[in-house]
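There's a structure below that I have some questions on.
Other chains of the complex are left out, but the ones given are in their true place.
First chain written, first letter: the chains are A and B, and each begins at residue 1.
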Amino acid sequence: MIEEFQISTKSREEVVVITRRVEEIVAKSGVKNGLALVYVPHATAAVVLNEDEPRLREDILNKVKSLFPRGAGYRHDEIDHNANAHLASVFLGPFVVMPVVGGRLARGTWQDVMLVEMDGPRTRRVVVVVLGQA
Amino acid sequence: MIEEFQISTKSREEVVVITRRVEEIVAKSGVKNGLALVYVPHATAAVVLNEDEPRLREDILNKVKSLFPRGAGYRHDEIDHNANAHLASVFLGPFVVMPVVGGRLARGTWQDVMLVEMDGPRTRRVVVVVLGQA
């Protein structure tokens, strides 16, 4: 089963928790045991898994900004001033794959699914594929 | 097929090779052609693929520690003094997906599956999902 939803980000850099949306699709899919792919078809955003805690979300953005600072003499900035966001997406990755066990996302207690926006505000698409046995 | 096993880590930072455990589950699954997801439901550990060589394992930990130093003024450290481990997990990722070909994990000669512990010692769960044609 494949479904897609949209997220409208509000800032240039932002972490948006999307766990509930993904879980609704997993429930609806009828898949009992298998896996779920959560994918953004974008080159300046990413999907990661970690704890949904406001201060940690800030730490994540700060680390992304310090490893991939904006406007640090990138060649791509001659075309579009967002090379830093592309690089962050390359390193974080635009997808995660998670187990589905007993009809539910088998995430850990401290694991939420998060969209990392690095070139917002924009409308982002999130594609979820659920595969396995019904 | 879904199976899970546990790993008890012994240090704060540690790389534990888990290839054999994953291969046993792939063999048992009866899947001939498909893929295997190796996933840790944790926010301060990761799963990576690389060469099982002791000095390289040390280089990996050193690099993780230099990119994500402990106690470097993170906001999350006000709550729990392990923001560095969370950040490392965000960047390394808590999962890998590998091909299964002819009933075996199609890994390269120099590729082993490794659990990266960054907030141990702890008992870590590893969930393996094998999907494909029997």
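Rule of thumb we're sticking to: contacts are C-beta pairs under 8 Å (C-beta built on N, C-alpha and C of every residue); 3 or more make two chains touch, one makes a residue touch a chain.
Since the model is a prediction, treat every value here as computed from it, not as a measurement.
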The full assembly in this file, of which 2 identical chains are displayed, is built from a number of copies equal to 3
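Here, only the chains that are shown with their structure count from here on.
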Chain A to chain B, mean C-alpha position gap in Å, rounds to 20
In their shared complex, chain B is touched by residues of chain A numbered 33-35, 48-51, 53, 55-56, 58-60, 63, 67, 91-93, 96-101, 106-111, 131-132
In their shared complex, chain A is touched by residues of chain B numbered 1-2, 37, 39-44, 67-68, 74-76, 78-79, 83, 86-87, 89-91, 93-95, 97, 125, 127, 129, 131
